[in-house]
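What you see is the complex with one protein chain gone and the rest in place.
Take a look at subunit A:
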Amino acid sequence: MAEVATKRPRWIGKSMPRVEDLRFLRGKGRYIDDLKLPNMAHAAILRSPYAHARIVRIDTSAAERLPGVYKVVTGKDVAERMNPLPTFAVGPIYQHLLAVDKVRYAGEAVAAVVAENRYIAEDACDLIEVEYEPLPPVVDPFEAMEPGAPLVHEALGSNIAYSRTFTFGDVEGDFANADHVVSARLRWPRSSAMPMETNGAIGDYDEGTGTLTIYANSMNFTYFQWLIATSLKIPASKLKVVPINAGGSFGSKFFMHKVPTMAGFLSMVAGRPVKYVEDRIDHILNNDHCGSDRYYDVSLAFDNDGTLRSLKIDCVDDYGAYLQFGTGTHGNALAQVVGPYRIQSVQYKLTAVLTNKNQQGAYRGFGSEVNNWVLERMVDLAARKLGMDRAEIRRKNFIRPEQFPYKIPTGNIYDSGNYEGVLDKALKLVDYEYWVGERERARQEGRYLGIGIVTAQERSVFSSTEFWFWFDQPSFPVTSSPESATITIDPTGKFVVTLHSLAFWGNSPETVVTQVVAEEFDVDPSDIVVTYADSQHALPGTGPGGSRFTVMVTGALVGASARLKEKIKKIAAHELEVSPDDLEFSEGKVRVKGSPDRALTLDQIALKAYMFRLDLPEDIESGLEASYTYDHPYTTLPSADRKDLGVFYPFVGHACHIAVVEVDPETGQFTYHKYAAVHDCGTVVNPMTLHGHITGGAVQGLGTALFEEYVYDESGQMLTASFMDYLVPTAMDVPRFDIDHQETPSPYTPYGIKGGGEGGRMMSPGAITAALEDALEPFGVRITELPITPSKIVGWIQQARGGQA
């Protein structure tokens, strides 16, 4: 690290076109559904039509008689042959691959068919007879908390899976001493990552060796693959998960275990390879990765001069029927709960409720995007109460550059930042003064123009404590979240880099690796090939998620490079008869410092390393390969009393988004005049791909804010189970973004990189909400819920006009 820090980077920071793209551009992406194994069968799943029902009887005989059907399985088979699926839940909240005894949401898997092709498998699903005894569903989380409500998990004795109040600092004192308090009830509805490619896997059980190979479009947490083996009751050593490119994830393929387990189980019972790829309805009803579904009561205490003092949050989160990641999504919120502001104390009450819906999982932001939206709403309320400019109240409360590293009340650390710099860049980029003037002019003309500003955090690189610090007696208080890399130089001097998790799901892991290795060895990117280990060969790897991958894989690559360079230098020093310390890497060569003519090329050294043992120093093994497992560089344990949660998400970026919109009050439609985004996520590895993340993430955030919602009716039926009802933004629905960067390196990470994968979605919901609210300011509208649909806008205006249209 020291070596690279002193020299000007050649590849880091360059907008290099991605090395991943050529296969995808040609339609040769080799996604999971593109793969075919000899003798492979196809699966389809029968899903529950009820949100809550007891399974009385299942008759599979007609389905089994259909020509082309190989196997039909139900919850009975699963109960006999498998363990429940992995979970971070504490208490008896068990999920099975196929529902056992009762179903807990509409769409839960009840039976699976393996057949010659998908058409026949689906025909057979129609022939399965299931007798249900419908139970009263519990859909509303507040009704779920009432005494006597139907129980999602009877053994738990309550639908409240978790409830606790955390207090960080002197909240009551700060509220008592503050000049003002604003309060709001806020609602963030359930949406989902909705990648264009669904989850899929192929199971291939080899009866000869007892090894189960699963090809899957996700492989996070290679050191947790034993959990999948445990579900399947096979030795972890006989499970091989082969990672396959994913067609998008945005969190939805984060530790995706159910679909691979399904394909693996079906292959074991059917005795042949089985492919199971969710169709879109499977995915929407059942992806186990719905986003946060939260109801907030929030109060913010502040003074006459705009100083923000304290924050009280009371959140009810509707988790659905299971709790696979526990309440980790709120750990994410607590990582940056006070945003970029010097708020001194925080109270955070969380009530996690179980209802008859599909469970939550990960969606870009993992719950912290919600907290950003909530906090920025509250800061706007404070500004309006004081009549302060919304940019200036933010500026006044920013943590100052000299205060870093800065410990927030929850215990998490912000590593570095210059928030005012970002704000100023954004105000300039959008031409704030101009639009403030335009807004006034528009209002005089009876037009409704609004400006929305958010200045918010993008935490990156999770440690594992957020999954369990909620509990005094956590079930599994894991503290590891490593990433590994292996660098091999082949006998011809070319590089093969092996990654140890499935890093590709639309991000640019191979490009990052190529840029970092080219930087480390000063070699040409075209000499580097990137490949992925399967789980039997993988070193510990966690994969993407929580904007961790670029930071963590770079750490692993820097570590592996150092080991490999040391060996190369020893070989070269022996040959050149100099000290290894006198050597440096330059343009594909190892040369003597100060005498560049005395050099060996990497291919000369590689050939010696593999083929000419007698030319090597005595203590050098043949070959050129090194691995390194990089652990989270800065994480600490929570205190026993949980008044300090420790450091768990310390590489904290920052961004400012400013949207300028104009609303048509008659239709509730609006147009964008401008959308500017300035991000600071430390050292930028590839500006072009980072822009891509910001733009794509911001559009997803606009989807959440304006269009997307999982709507369940009172009987627990999903009303938005297709793209006709669940509205993903099209090219016509989104603005053009002006994007700029500031680079404030992290002092704790290799090259000073911070993660940047989620920032777009963590900012845009707040920016668009604030802009629309500002446009509707003449009506006094306060926007407290998403999605902000045209009909809601028209309704709010009508309400403001006293019911007059």
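Following the convention adopted for this analysis, a residue touches a chain if its C-beta (ideal position, glycine included) is under 8 Å from a C-beta of that chain, and two chains touch if they have at least 3 such contacts; residues count from 1.
As a convention for this text, contacts and distances are computed from a predicted model.
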The complex's invisible chain, by UniProt name, from "Ribose transport system permease protein", "(2Fe-2S)-binding protein", "FAD-dependent oxidoreductase" or "Na(+)/H(+) antiporter subunit D MhnD": "(2Fe-2S)-binding protein"
Contacting the left-out chain in the complete assembly, out of A:155, A:196, A:614 or A:640: A:196
From A:62, A:496, A:728 or A:800, residue that would touch the chain that is not displayed: A:728
Full-complex contact with the absent chain, from A:468, A:505 or A:796: A:505
Residue numbers in subunit A that touch the chain omitted from display: 17-18, 20-29, 31, 33-34, 36, 67-68, 117, 119, 193-197, 245-250, 279-280, 505-508, 688-689, 691-692, 695-700, 722-724, 728, 730-732, 734, 736-737, 760
